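The other protein chains are all here in position, but one chain of the complex has been omitted.
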């Protein structure tokens, strides 16, 4: 039911279409007394902004968030945080030619079957424009996580056949946003950028993979059995437009492995004081372990173990291409059409900020849930 | 919060540990007047039963479901359906040697950090035993789906390096349960069985992949934006113990593709009556389209389009191996141990029924949600 | 958790404080294709508007709703409906004298204990200003109910010791908004108005009772056992600021009655076609009954029976009085203060529209829930 609400405790409700006056949302259950750093939030929004480079769509929209409630003298009050981001650059004429057709691999047909309505301008609600609200929600979640020293990073690790082979530990995650493809390896990011430019020239689009890394998550987050941490992460990522796959830790590679190869051995945390424990003192939770390897990806039995959480999200190529395609219109006639207007040849540069936002929302949500017990 | 409840409308709440007297659950919001075929439900339960072959653990437990409410004279009444499945074959001594240690890649440590409690016998709640309740819930969901001719199948498509290359359309899905590995291809299933027997002999375990296929789903199921059909499927699958990855349609392969290669072209459904549509008649939803290809995997914009929904779930190798492993005990001491008792060398043969159950729960849930609009 | 969200299926999420730039909300799961009559919605908002008469506070605020999403060419699209109502007339200086004190019987102290924060201007979120968003949500719910011919009325039936003794059936409910106290009986409303003017002159305030009547609700709405129709109505009404009591049907009077006095006898609905029913045809739901009396208040076993639903909501006198009161400030010192600025001497004239809104939200919510089964 709560289709436009995400989260169990730290909850984000969003609204807004690409062609309406604004997108926005409500953040509920954010703890009181938290400082809201507006510069940080604006930076997050800028990171998903198009118009910054040649490889993303040329719209010059500027995303400025306006907070309407829940913040007083720069701090959260415990009341719901309502916010808006205006849609400044609508061009209805860009969508006129799509008014009567069902675009291949878009939501036009399914939306019509579900609601019996054509809301044709820019795809309406299913447009990637709705992810703006996710980034606002995610940026507030990140502010919450900062107090716990939890960091959330994502980067482009594959574009078409260009694959970043380095592990996240071999990369400098502070350099992710140094280039337009959001890949922290300079050589690979250059290749990716060229690949995207090439498909754009062809009037085509291309898919890819984003890798996410969440560090310093305290052990104990995740709710068995249905709200396992990886289950909520998977849902979060698979709700992003164009996402086709999710895995974490050893992921799909684990299918080919033997238990003896991928079990993560525990050892006592360095400098970790161990008190002699009696049966009766088990509640102290005083033992802190680490694992020598991390095939588990920081989650065991649905609960974080304190190691890095890392995961991958696969994205399909954008469905809007500039090449001629055949389809059917609302009168049941076969028609030909080709994309017009401003469209991204690759969703990944923009989606990196969204993956981070969704990751932050999930961890903030589970952090608040765990506090209650 | 509702960590032990799954679903928005068709809801399953489960309880029970491996070593308690029973596992069970409550199915809520199942429509009234639906016939409950007990033989069908028992067959579903048998399909996840161990003890049926050499490749799964040798426990001879028998799973018999007892319904306690919500059914009257063989039909659902609209009241919640409570059910139990007894745990008949508990052997606490099997777990005695684990009492004080944190098993690698198990939930022992994370559970302890979360709850401050050691519930050592058989892993307690995180045990795969809880999936019995999922299969009962899923079987009732399947009965609901049958009335709509929706079918839900899953099968083992990879065990270690043994990969079933055939597409689900090239397979006879009625043969899935003909063999103990739940792979409908006789040659490949034989290889998989041998592979599992081999790792068992080594005292080791092995991972794999299960493919799921859901057919005849009516167009229009799925709730944008956060409860997209693929998002709920991903959460469902990733909540299964040992699952490490999920993708659907072209999945991770889509990352390497161009839009022109994978857009699914629409055509008018054969024998589909098309009425001339005016703007005002758009509510008729009278156009029925199909796609020539199905890279989308039956879902576009988070909503089903009437094509087959297919997906993959990756499973890691079982963490309990019979080989010696080092770990740390609850006193902070390094210790050596090896697995004892009855354990599966590969989780997939058992997990196939669970994947089907979770798939059925998601589709039944979205079917009821869609009916309301 | 979803403290700022109301409803199971037809869901309203609200945000906004009295002194912020705007209040607003998001309506989720409103069916697609529904016409939005803006004049109707504005009329509903006007009905809770202060500044219209001498008996409510003299603020000249104008409440204009702006819809930001979910509506296209005058109809709902199925996407969430975001809306704003600006706060045009903020006067922070009115609250300066309250900055450091805990006002008696207000939320100042409890809010501070809960959130550790003083958000002093106008009471912040707990202000009655938040009910604007309820009225917007309720007006959309009313539009949905109109299609089913369901009507929702409320009126002031008691102010202090002035009691309207007539039953709702003896009143012309179309005249409720003809006078500022929202009481459809001309004589009584005059007395009530005078009573309110008198307490205002004294610098005092006064309580009262609002009666609600919901007609033409189809039989079958309400979800046993915890979401009974009366339980959801009770929660809705008791969530309105200043509400102290709720009863429905015979209500508190039923405590003194015998079963033989208040059982509602069934009879066959006039002109109701009765088909001969076999056991197997029980699913036809073809029998339509009515009751001779309606002590039940239109709900039996938590489910509507097709008769009128009627209920009462008791409101306490407004806590802000112009008389001197003693209290404690945030430094723990005893202080004296008296109310300043614009405040209502009686909450009822304004609350009538809010009671209607909450009633409409509950019935719309249950209507959508019932459709699914």
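The letters A, B and C name the chains in turn, as written, and every chain counts its residues from 1.
Basically, contacts are C-beta pairs under 8 Å (C-beta built on N, C-alpha and C of every residue); 3 or more make two chains touch, one makes a residue touch a chain.
Every value quoted in this text rests on a predicted model; they were computed, and no experiment measured them.
Peer 1: Of the residues C:4, C:18 or C:69, which one touches the chain left out of the display?
Peer 2: If we include the chain that is not displayed, C:4 is the one touching it.
Peer 1: Taking the full complex into account, find the residue in C:37, C:151 or C:300 that is in contact with the omitted chain.
Peer 2: Residue touching the chain left out of view: C:300.
Peer 1: Could I get the residues of chain B that touch the absent chain, sorted low to high?
Peer 2: Against the left-out chain, chain B lists 1-5, 8-9, 11, 13-17, 20-26, 28-29, 32-33, 66, 68-70, 72, 75, 77-82, 84, 111, 114-117, 119, 124-125.
Peer 1: In the whole complex, what residues of chain C lie against the chain that is missing from view?
Peer 2: With respect to the unshown chain, the touching residues of chain C are 1-6, 8-9, 14, 102, 104-107, 109-118, 125-126, 130, 158, 160-161, 199, 202, 204-209, 219-228, 230-239, 241, 243-252, 254-268, 274, 276-277, 282-285, 287, 289, 291, 295-297, 299-306, 312, 314-321, 323, 325-328, 330-332, 334, 369-370, 373.
By our rule, only the chains that are shown with their structure count from here on.
Peer 1: Report, in degrees rounded to the nearest 5, the angle of the rotation taking chain B onto chain C when the C-alpha atoms are fitted.
Peer 2: 180
Peer 1: Taking the mean of each chain's Cα atoms, which chain ends up nearest the overall Cα mean?
Peer 2: Here the chain at the core of the arrangement is A.
Peer 1: Measuring centre to centre with CA averages, how many angstrom lie between chain A and chain B?
Peer 2: The mean C-alpha positions of chain A and chain B differ by 25 Å.
Peer 1: Which integer distance in Å separates the CA centroid of chain B from that of chain C?
Peer 2: Chain centroid spacing, chain B to chain C, equals 44 Å.
Peer 1: Could you put a whole-Å number on the gap between the CA centroids of chain A and chain C?
Peer 2: 39
Peer 1: Going through chain C residue by residue, note those that touch at least 2 other chains and give them in order.
Peer 2: 1, 9, 29, 32-33, 78-79, in rising order.
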